[in-house]
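Every protein chain but one is kept in place in this view of the complex.
Order as written gives the chain letters A, B and C; numbering starts at 1 within each chain.
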Amino acid sequence: MIPAQFDYKAPATLDEAVALLNSDLDGAKILAGGHSLIPAMKLRLAQPQLLVDIARIKSLAYIREEGDQILIGATTTHYQLESSDLLKQICPLLPECAKSIGDVQVRNKGTIGGSIAHSDPAGDWPAAVLALDADLVLVGPNGERTVKAENFFVDLLTTDLQPGEILREIRIKKPSGKFGHAYQKVPHPASGFAVVGVAVNLTLNDDRSCKSAGIGITGVGVKAYRAKAVETALAGTTLDDNAVGAAVTHVCDGIDPNADLYASSDYRCHLAQVHTRRAIQAAKARVQ
Amino acid sequence: MTNNYVGKRVKRTEDPRLIRGLAHYVDDISLPNTLHVAFVRSIYAHAKINSIDTSAALAAPGVVAVYTGKDVADKIGPVPCAGALPDLKVPDHRVLAKDKVYFVGHPIAAVVAKDRYAARDAVDLVMVDYEDLPVVTDVEAAAAGGPVIHDSFSDNIAYRLTSGEGDIDAAFAAADRTVKQRILHRRLAPIAMEPRGVLARYFPGEEELTIWSSTQIPHLMRTQVALMIGIPENKLRVITPEVGGGFGSKLNVYSEEALLGWISMQLGKPVKWIETRRENIQATIHGRGQVGDIEVAIKNDGTVLGLRYSVFADMGAYHQLLTPAIPTLTGLMLSGAYRIPAIQMNITACFTNKMATDAYRGAGRPEATYVVERAFDLVAAELGMDPAEVRRKNFPAASEFPFHTATGLDYDSGDYETALNKAQEIAGYAALREEQKKAREEGRLIGIGVSTYVEICALGPSQAMPAGGWESATVRIEPTGKVTVLTGASPHGQGQETSFAQIAADELGVKINDVTVIHGDTGVVQYGIGTFGSRATAVGGTAVFVAIQKLKEKAHKIATHMLQADATRVSFEGGKYSLQAAAAASATGTSEPVVPVAEAPAAALPEPQTEGKTSLTIQDIALAAHIAKELPPDTEPGLSATYFFEPKNFTFPFGTHICVVEVDRETGDIKFLRYVAVDDCGKVINPMLVDGQVHGGIVQSIGQAMFEEVVYDEQGQLVTGTLMDYAVPRASHVPNFELDRTETPSPVNPLGVKGVGEAGTIGATPAIVGAIVDALAPFGVKHLDMPIKPENVWRIINGH
Amino acid sequence: MKKAINLNVNGVSRTDEVEPRMLLVHYLRDILELTGTHVGCETSLCGACTVMLDGQAVKSCTVFAVQADGGNVTTIEGLAKNGELHPVQEGFWEKHGLQCGYCTPGMIVTAAQLLDRNADPSREEICHGLEGNLCRCTGYQHIIEAVQYAAKKAGQA
Partner (left out) sequence: MKLEGSHELNAPRERVYQCLVSPEVLQRCIPGCERLEQTAENTFAATIRTGVGSIKGVFNGTARLEDLREPEHLRLVVDGKGAPGFLKGAGDLDLASTETGTKVTYAADVQVGGTIASVGQRMIQGTAKMMAAQFFTSLAAEAETAVGEPPPQHGFFRTALRWFSGWATKTLRKIFKPQKGT
């Protein structure tokens, strides 16, 4: 219940935050909403020496359109995303995903950047940003770089964020044309984390055949991943039951599905297939 | 008696402080200079302690002391076990482990520091050198041999017991068929929302120790802790402030309670320990933990001739207060709501490298009801009968009560068929079966589960209890007319402050706001037993009721004297002692109403005015009794009465629960469609509180049936160590409940009440499991063990 | 190591020096003696510690007091105004939405947030809104009814 001692700094700017983080690469951790880090600290599984609180950098919390992109600041809370009228209009996957995270208290405080940077294998955001093929903007002592979401999630709780780097922004190409989104989740009855979470970003051709599908899966593997084989199998099809049914059998291709007390590997993989199918069908039904 | 309150939906008098955050639980009490205690607990399930190095911890900032098992071994007596079974093995259970640890969470050292942060930090600095030993977690493996846990015993068998009446062999010999099933009752964690907590303060001058503890049994704890730490019982005061739920987990005497008291005596300062949720799951008792085989002898027409249940009961590493007694309660209730001529229960109770099991809401009875009800479902399936009809066939008739069972009990009163009929009617049972049939044709999987339960409540006659089964009450009317009720049945959420005030207000004819119910302070309240076993109202409430009758006898005497009338002419009605009409006329010639004196605002106590009056409120009499100028000869001043109620029997509430579920063929998800419960808890004091008890109990059953399980791995590691993994039901997990009642008064107590605290956890699991199994009947399933998770269902449907 | 913090709690301005690791719930309970906010788990799951921070329900066991610096905190003790119960408090009393009362403060604060954002929630929306609060006594039915009562009451006001 009680974390080990640490020092706390609340820089006013991102540059200061980067500098502070780099002042102690081994001991410093970024604190945003704290809803991944603080529970680990209370169990003393994480014992950072210094917390650099970036939640006070007001300029890091935003949702805005810029050209053909949607820009989301890293410390934007789940609730801000859930309740954004703009996003409900232009990218409904994000509010839908946000709504399924944890509970209202977690959503009020937890941030999208924190969740992505933590890369919990059952976190919800990773699936959504994968499905949307987002770019993640990282800032470090050497300046900024942009990483595709697909390349960002490396392994269990491990991302491409290098020591000393901070996730600053999530950039998403504004969905256009005939698109439909859906997020389907089986929450663990105790933790609320995704036993399986499926984010679908579907774009149709004028003839309503599948132009492209972005499918992000969480909860199944050691990290969230894009179900590329499913995406490929769907492309060009009319998304009829047979095509979707056949495509979703590939959802666990190349993955060694997680097992825990609630769901074994094969059941989890089965759930991933069922919910991927349901999410695709829901997304398709929502296409204007 | 006027029924202004009893039987009515009265809002709780305890709520205003609770909803405003102004109530005080143990951790909300702060005393100056309080030291905080944190525990070093075993991370091994079974290990030898080679050494404990406390030097770094002692040197840490803010640390005042560190105590280990060696420091306290000859200072604090063993943790008590109240089980009195023949040949029971009772391990020497010390408050801190000395040479060996026997389960994960076993306390090894207590660190005392200036604040909770410093105490927690120092826990990491205590170095324990363990040498791990072979572990036994499976109860059958423990019975079969396995590593012996306690050196003082030759095996892991705590006791064996066979009980029951009737010729069981003859019953099976006469049977047309038998059905059998192995049934698991997994370990459950009670998870009271307030974890345990202890605050202790010793005054060296007065040699008085006060312990605030989140417990269900302040007096029993006082006696036991006094014995453990060697302080005279009358120098120890136990206070249970607000208690945030118990469910049996606080019906115990724990190491920490004695140890904190002892530490306070050593250091002369207040010391506090508040359990973390991880400690709560590791080292507060668990419930259930049985593996049993049920076998039923039946006739082809559905008549049950005999029932045999052989069970391995998992005690855990040590006995806590009632650990060995729990399976015996299972044995008592194996007749369920049925006429079963022969019953046999065989218990093999074993030690394992796990936390002790003990009373968790229902305490042994849910296990009994569950196996009996599952068996009746199996019988129905075997014979192709409707499960409700098999049950109906074996009910004793309402006219047969008191009904003697082959488990040796005499059920007080009952009308099982009426409850079943009512539940079936509310559920629309016949239509549901039709709907189910139609749904099956469409490929949908709907299941209907029926449970007709009986429970044993109002624990109980002292003859059948380890430490007294009575309950106490003192009722006092203060000079200002305020009524004080002191009850030994200290509650932890049940609402006795309201329900007992309802009883008192009606019996005394006063307003409920004039009644204050005091509990949970051994310095103030006469000795009592506590709240558990659905006993508070039936035993404690009765004590209040009878104490009031005693008080009224005296008040009547005083009234008669004050009204200068013949005793037979003074009657009590609506809070007033009045002369009967004829007598009244002759006494004063008037019958004007009298303003109650006690309500008049007064700086000093008013003098009772009786001249010319035909009636007196009981509050007038209280004042007179205290002023004591106008009392009949040989009457003690004051107006109070104490009563210790000893029930002659248990009570036996009953009811029918019907659950309807639909399972998702693809995912195995289980969705509730309906939940109907008709409970009969005898007379009802406050229907709102009864509904609340039933709701809560059913939801704990939903937890047990679908989510909850304390899991230890083969090495005895507790893998469901937090609420991240141990699933307590949430709002979205539960259906809307349709409740109703029948009312069959109990003849055991004058209130006619039976008790309802555990009905939900006893009646509901068989209905829920029955419904899920019924939904899967097309796949040939006859039984599934709890918790039934979607994966289990999916495997059945898909033949995995 | 201690940090100075300024915050407004239930309308009262507070200044204190705290260790960075001090959890907001411990600050409220141990320093300010506002003990209505409870601790029921250590993994941010039970919601007993819920308070409003800048108008948003948060789990005060998962917020460091230093993070709340400069903020406005409302605890259960600050919910009733001028001696008048908040409609949710009234609902809980009226509908028997509590038994042992331990989860109640957090449950009430969360329910208040729920009604702030959705004045007329369905049963399902209430359940979703209370997903972060565990109750072991009531079985939730009376809690749901309490929130419905409060919604109705607030709607009439």
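Here is the rule we use: contacts are C-beta pairs under 8 Å (C-beta built on N, C-alpha and C of every residue); 3 or more make two chains touch, one makes a residue touch a chain.
Everything numeric here is computed off the predicted structure, so don't read it as measured data.
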* Taking the complete complex into account, tell me which visible chains touch the one left out. => A, B
* Structure fact -> Filtering A:Gly73, A:Pro95, A:Pro121 or A:Gly180 for touch with the omitted chain leaves A:Pro121
* Structure fact -> Of A:Ala19, A:Leu71 or A:Ala229, the residue that touches the missing chain is A:Ala19
* Structure fact -> Among listed residues A:Ser59, A:Thr158, A:Asn205 or A:Asn242, the absent chain is touched only by A:Thr158
* Asked: Which subunit A residues touch the hidden chain?
  -> 15, 19, 22, 25-26, 29, 36-37, 40, 43-48, 118-119, 121-122, 140-142, 155-158, 162-164, 191, 193, 222, 256, 258-261
* Asked: For subunit B, which residues lie in contact with the unshown chain of the complex?
  -> 43-44, 104, 124, 132, 278, 281-282, 713, 715, 717-722, 724-725
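Methods note: only the chains that are shown with their structure count from here on.
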* **Pair joined by the larger number of C-beta contacts - A-C, B-C** => B-C
* **Centre distance in Å when subunit B and subunit C are each reduced to the mean of their C-alpha atoms** => 29
* Asked: Among the residues of subunit A, which ones contact at least 2 other chains?
  -> 1-2, 4-5, 43, 190-191
* Asked: Going by the touch rule set out above, which residues of subunit B reach two or more other chains?
  -> 116-117, 276-278, 722-724, 728-730
* Asked: Tell me, which parts of subunit C touch subunit A in their complex?
  -> 1, 3, 19-21, 23, 39, 42-45, 47, 50, 53, 56-59, 61-64, 66-67, 69, 110, 113-114, 117, 129, 131-133
* Asked: Contact residues on subunit B for subunit A in the complex?
  -> 116-117, 120-121, 124, 276-278, 666-668, 706-707, 709, 711, 719-720, 722-730, 733, 789-791, 794-795, 800
* **subunit C residues within the subunit B interface of the complex** => 19, 21-22, 26, 29-30, 33-43, 45-46, 48, 75-77, 79-80, 85, 89, 92-94, 96, 98-105, 108, 123-124, 126-128, 130-131, 133-144
